[in-house]
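Removed: one protein chain of the complex. Kept in place: all other protein chains.
Right, subunit A next:
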Amino acid sequence: MTFFSYMELKRVVVTGLGAVTPIGNNPEETWNNMLNGVSGAAPITLFDASSFKTQFACEVKNLKVNDYIDRKEARKMDRYAQLAIIAAMQAMQDSGLNLDEEDKNRIGVIYGVGIGGIKTFEEEVGYWATHQELGPKFNPFFIPKMIADIAAGHISIMYGLHGPNFATTSACASSTNALADAFNLIRLGKANVIVSGGAEAAITPSGVGGFNAMHALSTRNDDPEHASRPFSASRDGFIMGEGAGCLILEELEHAKARGAKIYAEMVGEGMSADAHHITASHPEGLGACLVMQNALEDAGMKPEDIDYINVHGTSTPVGDISEAKAIKQVFGEAAYKLNISSTKSMTGHLLGAAGAVEALASVLAVKNDIIPPTINHVEGDEDPEIDYTLNYTFNKAEKREVRAALSNTFGFGGHNACVIFKKYAE
């Protein structure tokens, strides 16, 4: 009997969504583009990447930050925090929460970010390094712009939310950890609502250059739109993305009492570590197996209860193979009945925001009974190490009943985190 069995846990539902992604500046546009298989990849415009091995990325496009955030305030924020706040504002509005009627001491903010304000760090340290004759001149907003927790701080200040407030960081699993923490705090009765999600904005010279140095990024500069091709033999690395996702997680009775619309119920989370290598995933998917098993156990579900897995699936040579192996090991026969897809084929890899945006895709798959595709697979591009009797939902969205969906994210450091959503029923 586990610790949780001794106490009555609250149920947690999703009552609001927000997203700023390379394929849409709100959840609706993002979701529609996912279903239509739209790629967000294009040549980099945020800086001159002409001397870089990788010259394309999945940037957020045509976003008017000042439509959401006052110019003076926006100037004191790194881009990652701006994206985080915009997604949170959308989700708060979508939730219909009336803060005048809420106990704001019981509303928290937990936001994940993998790196933080890397652009700010680059600018400030760059200025210092090239102006050392001036002495140590640093902008007073350097630290509060850069630190990884500041998005959660800004969101609490904006809305006057006094509940639990912090950031989670586990590289590309960061915002899944944020959702998991928010879920646990609400089911333990420690908050009514938690604004949870993640953000990242690392398409900068040091971000792209750093990942290039690790040979982690695709270098398919002549064809950006088709570069992210998870589970295809010719995949050559991930495509850097940026953006933010936000889910309003709410205790079920609280949501019902205010007549909130409910997208789905969050029913489980899992966490594990590979304990293998700083950046390479375990070849047999040891940590990936564990994290999915943990999440299923937490949700009290069996493999056959899951209809969709939104995989980590970054389009890297090693990672895709080990994740597919792990799914087969954990789900057995059920692995062949569910749908798998990597929405990173369209959004690119949003690093610390990936978990939140992919959780949002999983929630909408459950709500709408449709699976977004894994785009960019061409017949004949099969990897002998990947089992194609699994259904990767290649190239076209697929309508089917989705009773429950599981979303995987794995981060450098060997961190694995996984969440499960299912259809809400009384």
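Definition applied: contacts are C-beta pairs under 8 Å (C-beta built on N, C-alpha and C of every residue); 3 or more make two chains touch, one makes a residue touch a chain; residues count from 1.
By definition in this document, contacts and distances are computed from a predicted model.
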Ask   = According to its UniProt entry, is the unseen chain "1,2-phenylacetyl-CoA epoxidase subunit B", "Xanthine dehydrogenase", "Acyl carrier protein" or "NADH-quinone oxidoreductase subunit E"?
value = "Acyl carrier protein"
Remark   = Filtering A:52, A:128 or A:141 for touch with the omitted chain leaves A:141
Query = At which residues does subunit A meet the chain that is not included here?
reply = 70-72, 75-76, 134, 137, 139-141, 144
